[in-house]
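Just dropping this structure here.
Taken from a larger complex, these chains appear in their original positions, while the remainder are omitted.
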Amino acid sequence: MSKGRMEAFSDGVIAILITIMVLELKIPHGADWEALRSVLPVFLTYVLSFIYLGIYWNNHHHMLYATERIDGRVLWANMHLLFWLSLIPFVTGWMGENHFAPLPTAVYGVVMLLAAIAYYILQSLIVAQHGANSKLRAAIGKDIKGKISPLLYLAAIPLAFVNQWISDAIYVLVALIWLIPDRRIEVKVKNG
Amino acid sequence: MSKGRMEAFSDGVIAILITIMVLELKIPHGADWEALRSVLPVFLTYVLSFIYLGIYWNNHHHMLYATERIDGRVLWANMHLLFWLSLIPFVTGWMGENHFAPLPTAVYGVVMLLAAIAYYILQSLIVAQHGANSKLRAAIGKDIKGKISPLLYLAAIPLAFVNQWISDAIYVLVALIWLIPDRRIEVKVKNG
Amino acid sequence: MSKGRMEAFSDGVIAILITIMVLELKIPHGADWEALRSVLPVFLTYVLSFIYLGIYWNNHHHMLYATERIDGRVLWANMHLLFWLSLIPFVTGWMGENHFAPLPTAVYGVVMLLAAIAYYILQSLIVAQHGANSKLRAAIGKDIKGKISPLLYLAAIPLAFVNQWISDAIYVLVALIWLIPDRRIEVKVKNG
């Protein structure tokens, strides 16, 4: 089965999600600095979620680039990932509009955790099809980032009810972990 | 005529539909559990419709994969299918916001029935072009799922006015029928 | 210059337009027949505009299929067409919500007229590049539909202020003219 249409469909969904999120950035009624300041919390959550969706698209792109064949289970695992990603605009808007209140902050973490798990399932299914010696298996390496992120989300969820800024800091941290290139680490892992 | 652009256009429309549905998941005003609970009915209908659109995309993908050529009638039959699918966000939101009231539940079934019929017309047109011995004809087999689903929708529509939960259960049932792989059945059909 | 990305971009824009139009189909507040009836005018304009956008996509598909090369002017002529098409959701919603009042009905015709002219400019530019003996030139033929449609829109605009139903009937008529296949006419034209 060809991977082309699954790539195109995923690109479409992620492109739309990243774009309709901006619709949650409601146009303020005034035209002064106060009006601009009022959209700041939603803007900050927008930036964070834009980066997250960018990371997902990037990783998805790299994973499928190294993928040679897919089957029906991979199609559904991909759809499952897209489902959790599709909730990002909702939780982004809810967290932003409520100025990072505890519950929306925790729910943001839940959606992020479930998206990370869905990505892990998708990756595992594709790797299982390609075998332990495949180019894809080698490219993933020890997948330290992929293993740390869910643990961090898992910590952020209850911490939101203690102090939501800890959770928000964790979300920013996870995004930074993925943004920073890790080639030297990967090389070490391979040479080690 | 090449099938590439019809695939790309259908992917685009289905990707957008599956994504804009999340816009019906209106951000609640509060930031407490009560606010979260208030979006639950719309969330549940969102999950159901996401799965339905996923099934349609999946089946469309498989059917066109085995398709070799299309003509103008197939293009319009495809557009006809996309029309009924495009109403899914509307009926999903209407059913969810009214907590599965009888009429919206019945109208949901009407749109599902018309989408299923549109899919059947599209499939029949493509099969007719490829002949009775084609790879596509063999892949479809007896198409038991494709024949049962419209009958179930047809039953669900009047039943919504008796007890809407019966209809909702039928919609969940149809989704499950399509999600469960039927390879053994297909093998039996082919070997029988 | 390759036509692939222009096709992909146009597919994307038309797919999004045809889909976001359904967002104008606002979910009614009640769950009874009265609520359903209240969306009927917007639904009817939605059907009409869906068919129009389907026709544009179809014709665009056929024209570009026979196109071999494009240049910067063609890219901008295409963008110009997409601009007028992008106003269709707005005029559709405005006409529907005002139950086919005269001014919205006339403005609908203005947008349709300008889209038809934009399509004609795009087609002329592509034909000019390919020469009078090209496959594309032959495929277009006398282009009777393409010449009649703007005239019909031009008549519908002032007639909306006399009786808007005449204009609405004209819009339905133009859609039907394009939907009905005209192979026999084309054959006659070629053989005549």
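Labels A, B and C are assigned to the chains in the order they are written; within every chain, residues are numbered from 1.
The rule we apply is simple: a residue touches a chain if its C-beta (ideal position, glycine included) is under 8 Å from a C-beta of that chain, and two chains touch if they have at least 3 such contacts.
Computed from a predicted structure; not experimentally measured.
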Ask   = When 3 copies appear, how many make the full set?
value = 4
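Criterion: only the chains that are shown with their structure count from here on.
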Task = Identify the chains adjacent to both chain B and chain C in the sense defined at the top.
result = none
Message = chain A and chain C share one sequence, so how far apart are they rotationally when you fit their Cα atoms? Give it in degrees, rounded to a multiple of 5.
response = 180
Message = Can you work out the whole-Å distance between the CA centroids of chain A and chain B?
response = 27
Ask   = Which integer distance in Å separates the CA centroid of chain A from that of chain C?
value = 38
Task = Give me the residues of chain B that touch two or more other chains.
result = 8, 12, 16, 20, 23
Query = Residues of chain B touching chain A in their complex?
reply = 7-8, 11-12, 14-16, 18-20, 22-23, 25, 27-28, 30-33, 35-36, 47, 50, 54, 57-58, 61, 65, 179, 181
Task = Using the touch rule from the top, collect the residues of chain B that touch chain C in their complex.
result = 1-2, 5-6, 8-9, 12-13, 16-17, 20, 23-24, 72, 75-76, 79, 82-83, 86-87, 89-90, 93-94, 97-98, 101-104, 107
